[in-house]
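The other protein chains are all here in position, but one chain of the complex has been omitted.
A and B label the chains in the order they appear, each numbered from 1.
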Amino acid sequence: MTRCLPVARALVLVLRLVQVQVLVSVLTLAALAALPARADDGRRSGLQFMGPALQALQRDDGQNPAMLWVQDGEQLWRTPAGTAGRHCADCHGDAPRSMAGVAARYPAWDAASGGALNLPGRINACRQRHQQAAALPAEHADLLALSAYLGLQSRGQPLAPPDDVRLAPLRQQGEALWQQRLGQLNLACLHCHDQRPGQRLGGAVIPQGHATGYPIYRLEWQGLGSLHRRLRGCVVGVRAEPWGTEAPEWLALEAWLAQRAAGMAVETPAVRP
Amino acid sequence: MADTPAPRVRMLIHGLDGLRRGQPAELRVTLAHPMDNGLRHDGFGNVVPRNIVTRFECRLDGDLVFAADLYSAIAANPYLGFWLRADGPGTLSFEWSGDWGFNHRETRAIVPA
Partner (left out) sequence: MKPLPMLPRRRLLGAAAGLGLALQLRPAAAMSAAPTLAAVERQWAGGRPVTEGRVLLDVAPLVENGNAVPIRVQVDSPMTAADHVVEIVVFNERNPQRDVVRFTLTPASGVAQVQARIRLATSQQLVALVRMRDGSQWSHHVDVLVTLAACIEP
């Protein structure tokens, strides 16, 4: 029985890989051809792999559902938390002024803990150390809201992973994971995102996989979610057992992805299919 | 799909700044709501019961300007766009209601330029 199950699952996914939707492919090629040519390193945001309606959904703050969470974050910024009874603005003042460009520099090294932190980790560290509040669990609405609000303060700025030698081992680990075959499908991230962007997995166009817009409003989730959640979805998608929630592999991948997308514009909060 | 927790901000309203006396302008509203269509199953095979918003009304000084009856085919975090012509200052009300006694109403005083 255990031998048949992988075959069945593999067949379904092979079906999706070989399924040819000619009209769909033609329309997609036409849409991609209509994009302006760029004389650069060839890196493209996931935004450019979406059709005009979804691009408009991201670009128009009046339509972008993620703005619900951003508004939430703006309120949370001035809501006291923890036994210290302080809110973020007590130390940081107005976020548009003090937090401009900050999200673009994560993951970053945290000397106090002797390790790297992504932005949600940094928010939680602040809560624990300066507000005497409990850390928020992953994908908690408040954590997503604050991440989205702070990410917005870097929107349009280039991703700027710190030039910090202490981050090098983590980035190297992340790059190795990016190239490592995983799961029953035996695919590495690079097989889809480096070697086959613009091609299709089932009906979906494969993007290059640059993490420029997190946390994102993902249509598949019908809600906002973190990069960690998205990576976990991909690992499960290749039928691999995902690493534990606190495993270092996730942050390693995030650190590598930040380096891989260095210089690309922050899009937070992005919309993705 | 409804696993992501809803934010505490219930509604966004865009376009109030664009109101001009006697001239129609577009308003867009977004409500935080999962719009569970009643067809999903949870991890135990039980149907997740329907939980959708079914009605939206925009009133100017109590008079109905625009209304929508929503069904399960409306996407999560429902978004509606409509036009409104206000001839002078007044009070706009935005009210959503739906399954399980859901009701959310906010008002805005407007002074069209």
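Quick note on the criterion: a residue touches a chain if its C-beta (ideal position, glycine included) is under 8 Å from a C-beta of that chain, and two chains touch if they have at least 3 such contacts.
Computed from a predicted structure; not experimentally measured.
Colleague: Quick one: jot down which shown chains the absent chain touches.
Modeller: When the full complex is considered, the omitted chain touches A, B.
Colleague: Among B:L16, B:V48 or B:V65, which residue is in contact with the omitted chain in the full complex?
Modeller: Considering all chains, including the one not shown, the answer is B:V65.
Colleague: Consider the whole complex, including the chain that is not shown, and state which of A:I123, A:L136 or A:V205 touches that chain.
Modeller: A:V205
Colleague: Name, in rising order, the residues on chain B that touch the hidden chain in the full complex.
Modeller: The list for chain B reads 1, 23-26, 28, 37, 39, 60, 63-76, 78-86.
Colleague: Touching residues of chain A against the unshown chain: what are they?
Modeller: So the residues of chain A touching the unseen chain are 3, 6-7, 11-12, 14-16, 18-19, 21, 23-24, 27-28, 31, 50-54, 56-57, 63, 65, 201-205, 219-222, 233-234, 236-237, 273.
The definition used in the following text is that only the chains that are shown with their structure count from here on.
Colleague: Quick one: report the Å distance separating chain A from chain B, using the average Cα coordinate of each chain.
Modeller: Using C-alpha averages as centres, the distance is 29 Å.
Colleague: In their complex, what parts of chain B are in touch with chain A?
Modeller: 1-9, 12, 14-15, 28, 30, 32, 34-35, 75-77, 79
Colleague: Considering only the defined contacts, which chain A positions touch chain B in the complex?
Modeller: Answer in residue numbers: 61-63, 65, 67-69, 71-72, 75, 139-141, 144-145, 221-225.
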